[in-house]
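Excerpt of the complex: some chains, original placement.
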Amino acid sequence: MRSTELAERIGASCEGGDVELSEVASFTEAAAQSVVFVEHSRFLSGALASGAGGIIVPVDSEIANARGKALLWTRNPRLAFALAGEALARSEAQVGQVNASAIVAPSAEVHATCRVDELSVVGAGASIGARSHVGPGCVIGPGVVIGEDCNLVARVTVYSGTSMGDRVTVKAGAVLGGDGFGFVPDPATGRFHKFPQIGRLEIGNDVEIGANTTIDRGALDATVIGDGVKLDNLIQVGHNVRIGRNVVVASQTGISGSTVIEDGAIIGGQVGLGDHVLIESGVILGSQCGVPSKKVVRGKGVVFWGTPARPLGEYLKELATLARIARKK
Amino acid sequence: MRSTELAERIGASCEGGDVELSEVASFTEAAAQSVVFVEHSRFLSGALASGAGGIIVPVDSEIANARGKALLWTRNPRLAFALAGEALARSEAQVGQVNASAIVAPSAEVHATCRVDELSVVGAGASIGARSHVGPGCVIGPGVVIGEDCNLVARVTVYSGTSMGDRVTVKAGAVLGGDGFGFVPDPATGRFHKFPQIGRLEIGNDVEIGANTTIDRGALDATVIGDGVKLDNLIQVGHNVRIGRNVVVASQTGISGSTVIEDGAIIGGQVGLGDHVLIESGVILGSQCGVPSKKVVRGKGVVFWGTPARPLGEYLKELATLARIARKK
């Protein structure tokens, strides 16, 4: 892609050489076809000394000699670099091909531009949209619907009853749409009987799901993951959970059944949400905090910490108070 | 299954039409062959308006017009619905068949009624009982023993040295019987040497094991999972742990080596149990609580919370006290 076109795609203004760019890179790995980025002026000399053909720079940079490199000026270099990564990744041609060792049911509809890798299994009636990639060792259950430009990296399991939109990335080992954890005790015997887990899992567009993360289907209805949600590795999402748009969740967090997380919430790592919790839009939950069952947490941009989760200032004051008292005793 | 027979199987008394029922369902998905359930009278009109052929209802329901549906009266509709789900699932005929792409060692004993799916591997001398199902992409190690009516859903790994009873469900990505985490430091070098992990893993009947959950074999002896135990997703069970009957453990809980959990304990999500802990029968551990090494927790039906875990009332009183003091400062 020409540097002028890339600049347009990422909202930057281009100056200096008009060069061909095909990848993002770090300073040390950069070559003529690479674009790098500079967030602070103190890194500028490093970028100029690198082999990169293009540099994304802050609008207020002072550059005497661009050394023939294309300069892409922007107010938000980090965002521009992310957008450049997306733009250049998409321009990689996806070779449509089903590996001979993959086992695709005759009734599955796999678009001609899809790539299905070694030893993957695609069940009866499943549907996979244009340019999507099913990496090696995946298991796609019967009737699963996968949109366009999706990437199931490797060894992903998708149970029957799951659908996902476009541009969804699922990393290795993730398990999508498995039975939820619901049991009914029989008081007479002390035994637990499985409550039916026959619902669906609906995943929106532009979702990223981390390695070895597990998302359960609904019990009778659906578990819903909204557009733009980003889930890190080793996260658990229980049955009937509803996650709104552009929610970000860090690693090892657990979300219990029927909990609702509204748009734009940010959730740290190792957070625990009880069942039937409501996390309102824009809330920020600090790592390791816990929200007991049925609680509502609200406050756009407010940070919560501790178990039970409370506003950060309150929690820190409690910690400081306790430390002071304990020291006196 | 006729509604009269189903009623008998789930301990309900049947009334109204005698219809054929083959599945449990939600109101919205229900068709003539479906049975739904009503837990509170306020949901009754929804059930009657649904397409369901049968409804499980509380004994004290007032129903003027059953609209031709079979009514299954019971004191515990939720339990009856769970039992109905089990009864109807079992009546699904299991087609015994080993997929041509599965690799089964000649010395493995796979019952003629088993189904072994695509690209699974069954090792030498392994044994799989009647009507059990090995889903796609599983790896069953040499000598593993799997009972009857088990279901290894997909991509399950079972190491050599593991045995399981009947009616065990193992969800995708679980790893059973791997080496435990035991090392001996060499003070002279600071290096850690692996303590032999050559024991076994013994799993009882009617156990459910969640997606991506890991259970280690014993170091020299056995790790033991009792009958009726239900483990959620992403749980860690260390070497030599012994879990009694009908214990329920929620997601992301970690159980360290040699810990014992007695019958009927209920353990929340993200709980951490140190090594050599004893959780006595009937204890309830709240989510995220922690029990340090070698501690004993007792009290049938008593709820514990916090780290170190203490009775809920005590913990809440401490939280309230601290909050009050901090506000005054």
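Think of it as A and B in the order they're written, each chain with its own count starting at 1.
Basically, a residue touches a chain if its C-beta (ideal position, glycine included) is under 8 Å from a C-beta of that chain, and two chains touch if they have at least 3 such contacts.
Bear in mind the structure is a predicted one, so any value in this text is a computation, not a measurement.
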{"item": "Overall copies of the shared sequence [whole complex; 2 in view]", "value": "3"}
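The criterion applied here is as follows: only the chains that are shown with their structure count from here on.
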{"item": "For chain A placed onto chain B, the superposition rotation in degrees, Cα atoms, nearest 5", "value": "120"}
{"item": "Intercentroid distance (Cα basis), chain B paired with chain A, Å", "value": "28"}
{"item": "Chain B residues touching chain A - in the complex, by the definition given at the top", "value": "23-26, 28-29, 76, 78-79, 81-83, 85-86, 101, 117-119, 135-137, 153-155, 171-173, 206, 208, 210-212, 228, 230, 232-234, 245-246, 248, 250-252, 263-264, 269-270, 287-288, 306, 319, 322-323, 325-326, 329"}
{"item": "Residue ranges of chain A in contact with chain B within the complex", "value": "103, 119, 121, 137, 139, 141, 155, 157, 159, 173, 175, 178-179, 181, 183-186, 190-196, 198-199, 212, 214, 216, 220-221, 234, 236, 238, 252, 254, 256, 270, 272, 274, 290, 292, 307-308, 314, 317-318, 320-322, 325"}
